[in-house]
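The following block contains the structure, expressed as C-alpha cells.
Here the complex is missing one protein chain, while the rest keep their positions.
Let's turn to subunit A:
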Amino acid sequence: MKLLTAEESMQTCVRCGACRNVCPTLNITGREADGPRGRVLMARSLIEGTIPVNQEIKDQLDRCLLCSACVDACPIDVQVPDIVMLAKERIAAAAEAPVQTDIKKTAYPARTFKDYFFDHVLANQKRLNTVGNLLWFYQKSGLQYVTRGLGILKFFPEQMRQMERITPSILPPSGRKHHPEFTPRTDEEKAARGRVAFFHGCIMDVMFRETNDNSIKLLSKTGFDVVTPKAQMCCGALHHHSGKKDRAIELAKANIQAFEEANVDYIITNAGGCGAALAEYADLFRGDYHWLERAKAFSAKIRDISEIIYEKGEMPVTAGRGERVTYQPSCHLQYVMKVKDAPAKLVKGIPNSEYVDLPEKKYCCGSAGIYNLLQPNLANEILDKKMSRVKETESAVLITANPGCYLQMKLGVYREGMEDQIETKHVADYLMESIERAESAGNQ
C-alpha cells in the first residue's frame, strides 16, 4: 500500500526536479506546467483552494498522461497521478455545484467526452475515423459499460467503421468459451515451478483472446500449473479512474474472493494496466481492516507474466527467424509494478533473433487510456517521437506488454505507413511463437 494519501503526498514535494527528465509531456513542450512539479503545484493550489476552479487549470491538468514515470523517479514517491486525479475530482464536483464557475455544467466525465467530440472530433474528419474505429472497438468488445451513462454513442454517425487496420481480429464467440479452469504444466515429469492463477482481464479476454490463450499455454510450457478462476471480474481500473470508486471496490472484493479460493502462489496478469490496478487494491480499503488485510495478501501475489517466467519459470527451446526485435514497455508495468526489463530479458534469450534496446523507452507511448482521444495534438507528437525512435532501431518486431500500448504502437506503425515492415506483438504471443517454431523444427 502507498505510504501516503494524495493529500499528504502533495505536501511533501520539495520540487527537487528529479521527475523532470522522465516526463513525456515535458519532454515534448518544455513548459514547466507540462511537468510533474508544475502539476503538483497547480493541483495542490486547487485542492487547497488558493486558486479558483476554471477552464485554464482544467486544461492544464488534463494534459497529464498519468503514466507514473515521475513517481518512479521521485526519491520520496510523491504520488503525482493520484494528486492530479484528486484535483480533477474537485473540478468535476465544482462543475456540478450550484456556485457559478466558468466550467460548463455537464456531468464529468461525460462533459469531457461531449466537449471533445463536439469541439474537436466532429469538426475533423480524419480524427473522426480514428474515433469511429475505437467506437467499433468498444461495441465489438462488449464493453458498453464503459460508455454507458457517458452518452457518447449517440454522437457517432453509423458509417464510421473504418480503420479496422489497428484493431485485432476478434475470435468468433465459439472461440471465446471460458478458459479451462485448470491447465497443468506441459512437462509433468518435472516438478512444478509454481501453482499460479491467470487473471484474464475484460478487454484482454475479448479483444485479445489469442494472447490470453497463448499466455496460459506459455505458463504451462514454462513449468507452471495454471488455474483460471471462473468467478474473476474486471480489475476495476477504469471505474476507479473515472470516479466510480464504489463499483471498483465491489469488483476488487469479487476478485479477492475468487483468487483466494484458487489457492495459488501467484496471480499472473499479461496487461500492465490491470496488473498495476490489482497490485494497488489495498489503497481501495484504507480504514477497512478486514478487507485491507485480504487485499494486501492478494496484491502481494500479483506478478506480470514475463516477470514470473523470468524469475521462476524455465523457458523451453525457442527459435527466432533472424528478425530484429525491440520492446516498448508499458508504463504501469515498469513504473507501478516495477517490472523494468523482464520482457526484454526473455526476448534476448531467443536464438536467431536480435534484441535492440529502444532509445527513450522510459517515455509513455501516449496511449494512456483515452488520452489520445482527449489530447490528440500532444498524443500525436508523443507518438511521432516514439515512432522515430522505433525506426532508429530498424526492428521488424515491436514488442508490447499491455493492450493499450499494443493498439497505440499499431496505430503508430500505421501512421508511419510501415505496416509491412514492423509487426506489433504482445510479448506472450512472441514468446509462444518462438517456442512453437522451435518445436516444429524439432519435429521435422
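One rule holds in what follows: contacts are C-beta pairs under 8 Å (C-beta built on N, C-alpha and C of every residue); 3 or more make two chains touch, one makes a residue touch a chain; residues count from 1.
By definition in this document, contacts and distances are computed from a predicted model.
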Query = Hey, which one's the missing chain according to UniProt: "ABC transporter permease", "Tryptophan synthase beta chain", "D-lactate dehydrogenase (cytochrome)" or "Cation acetate symporter"?
reply = "D-lactate dehydrogenase (cytochrome)"
Key: Selected residue (touches chain absent from view) among A:60, A:255 or A:408   = A:60
Task = Name, in rising order, the residues on subunit A that touch the hidden chain in the full complex.
result = 11-12, 14-21, 29-33, 35, 37-38, 41-42, 45, 51, 56-57, 60, 73, 75-76
